[in-house]
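Missing here is one protein chain; the remaining ones are kept as they sit in the complex.
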Amino acid sequence: MLSFECDYNNGAHPAILKRLLETNNSTQVGYGEDEFTTHAKHLIAEFCGKPDAEVYLLTGGTQTNVVVLSAILKPFEGVLTARTGHIHTHEAGALEYTGTKAIELPSHNGKIKPEDLSEYLSAFYADVNREHMVFPGAVYISHPTEYGTLYSRSELVAISSICRSYGIRLFLDGARLGYGLMSYNTDVSIQDITDLCDVFYIGGTKVGALCGEAVVFPNGNLPQHFPNHVKKHGAMLAKGRLIGIQFEALFSDGLYCMIALHAIEMAERLKAVLHEKGYRFFLETDTNQQFVILSNEEMNRLSHYVRFSYWERYDSSHTVVRFATSWSTTIDDIESLRRLL
Amino acid sequence: MLSFECDYNNGAHPAILKRLLETNNSTQVGYGEDEFTTHAKHLIAEFCGKPDAEVYLLTGGTQTNVVVLSAILKPFEGVLTARTGHIHTHEAGALEYTGTKAIELPSHNGKIKPEDLSEYLSAFYADVNREHMVFPGAVYISHPTEYGTLYSRSELVAISSICRSYGIRLFLDGARLGYGLMSYNTDVSIQDITDLCDVFYIGGTKVGALCGEAVVFPNGNLPQHFPNHVKKHGAMLAKGRLIGIQFEALFSDGLYCMIALHAIEMAERLKAVLHEKGYRFFLETDTNQQFVILSNEEMNRLSHYVRFSYWERYDSSHTVVRFATSWSTTIDDIESLRRLL
Amino acid sequence: MLSFECDYNNGAHPAILKRLLETNNSTQVGYGEDEFTTHAKHLIAEFCGKPDAEVYLLTGGTQTNVVVLSAILKPFEGVLTARTGHIHTHEAGALEYTGTKAIELPSHNGKIKPEDLSEYLSAFYADVNREHMVFPGAVYISHPTEYGTLYSRSELVAISSICRSYGIRLFLDGARLGYGLMSYNTDVSIQDITDLCDVFYIGGTKVGALCGEAVVFPNGNLPQHFPNHVKKHGAMLAKGRLIGIQFEALFSDGLYCMIALHAIEMAERLKAVLHEKGYRFFLETDTNQQFVILSNEEMNRLSHYVRFSYWERYDSSHTVVRFATSWSTTIDDIESLRRLL
Partner (left out) sequence: MLSFECDYNNGAHPAILKRLLETNNSTQVGYGEDEFTTHAKHLIAEFCGKPDAEVYLLTGGTQTNVVVLSAILKPFEGVLTARTGHIHTHEAGALEYTGTKAIELPSHNGKIKPEDLSEYLSAFYADVNREHMVFPGAVYISHPTEYGTLYSRSELVAISSICRSYGIRLFLDGARLGYGLMSYNTDVSIQDITDLCDVFYIGGTKVGALCGEAVVFPNGNLPQHFPNHVKKHGAMLAKGRLIGIQFEALFSDGLYCMIALHAIEMAERLKAVLHEKGYRFFLETDTNQQFVILSNEEMNRLSHYVRFSYWERYDSSHTVVRFATSWSTTIDDIESLRRLL
């Protein structure tokens, strides 16, 4: 069936599978000490414009969020997040399971506002009872957000500047970072992210890989014994090559950006079709996820022909649904959708 | 370089890669709800002779150990393990990170003795201070053990019987289960394991897959909301198909057993070569891992030609090293080794 | 200095000290197995109108909140709380440190509204992604709240009824319960609380004791091996008699209620003085805490003569402060305050 359900409903980009085949007979050391992983880390650091950045390859997004946050926070610290942040809503309490509190900021289509952050921090440090409270130790943002929205460069600069003035780490969840970088409507580059964040990750799972997220510590700030920390979270693969090979492929010959750009192009066509057919947008974004309000009848009708994601209830007779594109979305898919709508 | 370092120094068995290629264009639901995973679960339950067993697919061994143990233990319980148990020695404290204590029993070449278990439990329940102690809630065994050794059927029956008489769960770490089942010298079948254990897993990573461990709850005893628990541990893959496809391949056409049997055959040849060349065994096992005592000079000499694993110091001038076989070990490898020794 | 800072700025009610002296030479078993504790538990169960209620004596409020919540929640569950709930704001992340998430509901002067609770739960169970979310397992309310406010009986009935219809536990933090029960303006009795809650505690520390909180499980629902759980939290006193003796005194001859009633009487006089002097209330409550808005100049002037608590910033030139009464507040204190204002 035609599927716009999400960006992880498919297999890997063919170039990745090809590379898995080519390297299969190579004998390698385990636990991410293999040559492919080493090469991939080097390629990623180069991509970030910071050759001496420390890069680690993990398996999935929730895992990466908790491994990173529990490594960078001190015992008395928690993490600030938008009310809609993935760590706060859809990770089954994985963050709290590591003993850490999520401190909520308002969400503006998935983003936090620098002024809300600033206000929270100044109020916190003015509070005489703060020794009985969780100290803000990091800010979690996603880019693109869970709603497909993007921070502008000036917003990131403002957030980063506030974090630095308070000695707080800025952590960017880039599970879909490629779509942010390749958006037609962004002024944020990977170099900006490297400059402005203390740690971030470049998502593979949702940008063409079978699995894998590349964590980047750009500033010589790798937590002490980080591999031990990864192991303690059950997040170290014996055959670490599995992720190394995929990221080697993604960051060779510009594949990562090409995959993301393709999905963006498909998303632009998708938006055009939705507009043409008179659909009402809940949120029209500059990345690969689009949110549309359907009447419940229309939603039921469509669900027989095309897969999309339930997002949330809109009102008693309407629902917000999500359409997403990925490396595997084709122009034919878009045209088929046009015919169905 | 010739490598007998471990059973995860290679890629996937070619049949697994082939299946990844064939299925790559299929659009599927995420998070392990895909058709391949469903099929794989069914095949595994059949393999265990218990069609209604509940099967879950996780990524790696340490992750599986902590996800399972933290799910089956009650808040006042810990887990009994041999002093050499993987959870107690080489998982970076992952178990304790979930708040759980490992309670140590003596190790006999990696195994626990039923009498030691029995004695511990009777002493515990005779202790008037036990309300201040961690209650024994589960027994962890590995089969094959970390030392490549195997339990006999009568030993497993005895351990299982003790566990059941005390209401304690028996959990078998089968990261290398295939090699145990296909050993020339075992009387333990998968049906025995299914009958005698409360939960166990069938290892993929070390038996031909890229990653993946299949957890089996045979007795309608799946913990409540287990997928939520998996998610909370950061152990749920968005593209769950990655593991589903691999286990579908492993449990179609007897592949899993064939891979294991091949490695056992290679291990038997390896043992013959080691004997022929007069090497001294630290532990000669019936599975795919063999432990040899080398003088440090010999160890250094060999290390230029062949990879093996440092195991432990034997004495001031000798070291215990491990040679392992896997799906990718060939007769040529064994012959090359014979020429080198 | 005159002090209305809080209800824990003093020592113990003299009757409690007297009882500590009388019993000092008695030799007793440790760890809360002493005769005084046993007697106190019996007296408390009688006070609750449920002679077979299970009662446990712990030391302080934060400790009690986390010991109880971590004991009653299942691994996939979190706790619903008002945004202003003590567990969510002023316990330094103690709850999350036990691996548990606080799920936020709106706060109405410290209280949750039954309709907000109901709406949250129905939305949760309608959400197709709920297996990726933290399940609501308990509702935390405080009575009196952190703002000195009280639930009405009908509100408690509504909340309890919603909880029971969803199979969720209702936990009432009664750190200041005495003041709620003895308020001039409440229709909630201890019997109501016993009937409507699944677990609650009767605070000692803030109602005349040196330390101590009495947890009541009214329905035969004591968690398995609860003393072991208490020990695991470092919350078991070797000389458990210290708390037993205090609660024995508090629940003999109606002392607990008399202490609370006295503080309520003083609070009523305090309110009258504040009104008489034209102070503006931020929140005028029916319990022992009153919240007043002071200009910053007035706040500074008063702070030289009388202690009160900073509560929160009101606007750029005004501050909310708290005045509290306790067993040790005297009519003279109130008159002295009248002269100062």
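All chains are identified by letter, namely A, B and C, in their written order; residue positions are counted from 1 within each chain.
Heads up, the rule we're going with is that contacts are C-beta pairs under 8 Å (C-beta built on N, C-alpha and C of every residue); 3 or more make two chains touch, one makes a residue touch a chain.
Since the model is a prediction, treat every value here as computed from it, not as a measurement.
Checked against the hidden chain, the listed residues B:Ala82, B:Val134 or B:Ala249 yield one contact partner: B:Val134.
Only one residue from B:Thr38, B:Thr89 or B:Asn109 touches the chain missing from this view: B:Thr89.
Interface note: of C:His42, C:Lys231 or C:His318, the residue touching the hidden chain in the full complex is C:Lys231. Panel shows chain A; residues 31, 70-71, 74-76, 99, 131-132, 135, 223-225, 227-229, 231-232 of it touch the chain omitted from the view. Residues of chain C that touch the chain left out of view are 1, 3, 5-6, 8-12, 14, 17, 20-21, 23-30, 59-67, 91-94, 97, 205-206, 210-211, 228-229, 231-239, 241-242, 307, 328.
Residues touching the missing chain, restricted to chain B, are 76, 78, 89-93, 95-102, 104, 123, 126, 128-129, 131-134, 310, 313 (touch as defined at the top).
To be clear about the criterion, only the chains that are shown with their structure count from here on.
Rounded to whole angstrom units, the spacing between the C-alpha centres of chain A and chain B is 33. Under the contact definition stated at the top, the residues of chain B that touch 2 or more other chains are 228-229, 231-232.
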